[in-house]
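Got a structure here, written out as structure tokens. Questions coming.
Note that one protein chain is taken out, while the other chains of the complex remain in position.
To keep things simple, chains are lettered A and B as they appear, and every chain counts its residues starting from 1.
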Amino acid sequence: MSVELAPYDPKNLHLPEEDLLRSGHLACPGCGAALGMRLALKALGPKTIVVIPACCWAVINGPYPFHALGVPVLQVAFETAAVSAAGIRAALAVQGRDDVAVLAWAGDGGTFDIGFQALSGAVERNDDIIYVCYDNEAYMNTGIQRSSATPFGAWTTTTPEPNVKPEPKKNIVEILAEHRIPYAATASIAFPEDFVRKLQKARSIKGTKFIHLWISCPAGHKSEERLTVHIARLAVETGVFPLYEVEFGTHYTLNYEPSFLDVQEYLQLQGRFRHLNEEDVNFVRQSIAWEWQRLRAKIAMGAGLPAPPAPPRRLTPATF
Amino acid sequence: MKTVLKGNSAVAHGVRLARAQVIAAYPITPQTSIIEDLAAFVAQGQLNATFVKVESEHSALAACIGAASAGARVFTATSAQGLALMHELIHWAAGARLPLVLADVNRAMAPGWSIWTDQNDTLSQRDTGWMQVYCSSSQEVLDSVVQAYRVSERVLLPTMIVLDAFFLSHTHEVVDIPEQELVDRFLPPLELPLKLDLQRPGAFGNLVFPDRYMEFRYKMELAHREAVEVWRETDREWGRLTGRSYGLVEAYRMEDADTVLLTAGTAASTARVAVDQLRQEGLAAGVVRLRVFRPFPAAELGHLLAGRRRVVVVDRNCSYGHHGIFHQEVKSALYSLPERRRPQVLGVIAGLGGRDITVAELAQILLKAHRGELEPVTWWNVLQPQEELATAVASQ
Partner (left out) sequence: MATGLRLEDLTYVPFSERPTTAIKTGTWKYVEPVYQNALPPCAGACPAGNDISYALLLLAQGRVMEAARWWRQRNPIPATLGRVCPHPCERPCNREALGGAIAVHMVERFLGDVEGDVVPQPAPRSGKKVAVVGSGPAGLAAAYNLRLAGHQVCVFDDKPAPGGYLRTGIPEYRLPRQVLDREVGLIAHLGVEFRQRVRVGREVGFDELRRVYDAVVVAVGFHKSRSLGIPGEDHPQVYNGVKLLERLLAGERPPLPSRMVVVGGGNTAMDVARSLWRVGVEPVVVYRRTREEMPAIASEVEEALAEGIPFQFLAAPVRVVVEEGRIVGLECQRMELGEPDASGRRRPVPVPGSEFVVPCGGVVTALGEVVDLEGLPGELAKGDARQCTPLEGVFLAGDMLDGAGTVTAAVGSGIRVAAVVHAYLTGQGLPQVAPAVQELWPRPLERQRLVEWGKLNTVYFRAVPRPPIHHLPPELRRGDFAEVVQGWSVAEVLGEARRCLACGTCNECCNCLYFCPDVAIHRADGGFSIDREHCKGCGICVQECPRSALILREVTR
């Protein structure tokens, strides 16, 4: 008996099969950063050089003489991820190699805070690198201290109760968009296909590409290990973390329309938000709504703009 | 080809001749014209390099570390605050055993702001594992840059080429620029034993537990020990090719000298004139110029200074709370000599923040030393607080 039907495909996710992350790395159980790296290397493949500044991944990759990745890694100083990657790109350029992706892989501290100057410099020069900030919203490697990526109301060891963080999270993508970066995007480990697509798109673009990857951190968020992907998904579905991309710094595309579940669904699974009262949560709700209004306004504004003018060929920014 | 170059331009020509592939730098007075010259070389196609115009010195060295890790020959230059800002990565570059060359134009540290020379910026980096070469002429600057790449790439340690602000960086001198072909023979293309390599995908710099960390630092020390001989060889080889060599230390009229002035940088040139004058007055004076400070040329110094009556070390630097730095180093190096051959070692701190050290002053120092009138440690030509007050009141 034969029948004409599309081949059966039970997969929920369609991802490259090859893995360049190896077992035995030192990430905590349920680590979103490990999952993020796994997905990133699925997307970029073996012709990738990874730059890791001080961050959880500096430890995750394993103690000497062990190595968790199937690609070269350069561990660099905390604040230098972007420019170290730019240095590698400069060397590859003089060596005549343009088939290698240089991936700077930094945490939120190394991106939003201490590494921001070097990142801003690299973006301004339009260095040909892919920069992924895997954001677990605090200095987790040092034991959960607040960063400028820590959201409003979160407990950390430097924002202990009752002095939990009063400031909202820095909006890194918009700051970089204002640099007129060729490509910036947000991504989530709960949306692997979207993340992989964005990395592959980033690889195809010359210049600086920035991806802000939201990840869960069971140890730092005080959440259950098994909920790592679930909470990351809720961050998107509640509207806390929109999935979008920006081209030329002006053309915004929303990649996923969330269901706008009540943010309490997201907050209640994380011990770092346990102390929030109804007034606090209401503020979070209002902030989400307000941020979405802004985002939609930016999308609308970009939609009405033509692509920016191309510079004269002679003065196309050096992308090595 | 002979031409007239200021010290900064000599650096740039040395870098050009060494065929540096990646340059990353950030401007700072008095280093600025080095990178301006290099930018011009790149723009005019005289140097096939990528110039990463970074946003800070910290990033400059970080970019160099990235590029060198990928196997490129790299260069950066800075001064004072810029070098201090690099400090974290100065350690990093040495620990990573990358053969970088950095030119530092010695400039005094702020505050208050000073753009003039002294050595505290580079000597603050003494213990980082870098090699340091203190130059005294534009020709030596150019030659040392080329030599430094060869030594660095042999022993896998970075080198700092040091030149005095303005006295050398901005002073025009005649320089013989060697032919590219000659330099190419002297300095083959860089082939690192380990680099970022898709064919051998390892990780550089992972966590090292206490059971292994010390061994890596010991290998750094062994490399420095080896570097002493590599510097000698390299300098000799350069001498054979160009007729110019400098040694790790440079001796002047030392044959029978019993009073020796030891210093580094352009002050050594001044000292020669002072010694010439004193010799005419019958004083057996000589000059020793410390050129390669790291690795420390203990053998050379011991050989040169053993049996002399006294050595006056003129430091354009100070380790506050404990004398001039070269003074301490020389004194400790000579302590291993037999007591009867051990000279008296006196220290003079002079010329900080670009204050001129004149021929007359150096002659006076030597003379005082010769007469036994020099204190073990002297802050030369410095106003005592009461004098400073009087001066200030007078100027009002």
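Keep this in mind: a residue touches a chain if its C-beta (ideal position, glycine included) is under 8 Å from a C-beta of that chain, and two chains touch if they have at least 3 such contacts.
This one's a predicted model, so the numbers in the text were calculated from it and none came from an experiment.
Here the chain not displayed is in touch, across the complete complex, with A, B. Touch with the chain that is not drawn comes from one residue among B:L5, B:A18, B:A49 or B:A223, which is B:A223. The hidden chain makes contact, of the residues A:L35, A:I129 or A:I211, with A:L35. When the full complex is taken into account, the listed residue touching the unshown chain is B:N206, out of B:N206, B:T266 or B:N317. Although one chain is not shown, part of chain B still touches it, namely residues 95-97, 156, 193-194, 200, 202-206, 208, 212, 216, 219, 223. Those residues of chain A that touch the chain absent from the view are 1, 3-5, 8, 10-13, 15, 19, 21-32, 34-35, 38, 61-62, 64-68, 192, 218, 224-230, 233.
Following the convention adopted for this analysis, only the chains that are shown with their structure count from here on.
Between chain A and chain B the centroid-to-centroid distance comes to 43 Å (mean Cα coordinates, whole Å). On the chain A side of its complex with chain B, the touching residues are 46-47, 49, 51, 58-59, 61-67, 69-77, 79-80, 83-88, 90-95, 100, 117-118, 120-121, 124-125, 127, 318, 320. Interface of chain B with chain A (complex): residues 21-22, 24, 48-50, 52-56, 58-59, 62-72, 74, 88-89, 92, 196-198, 200-209, 212.
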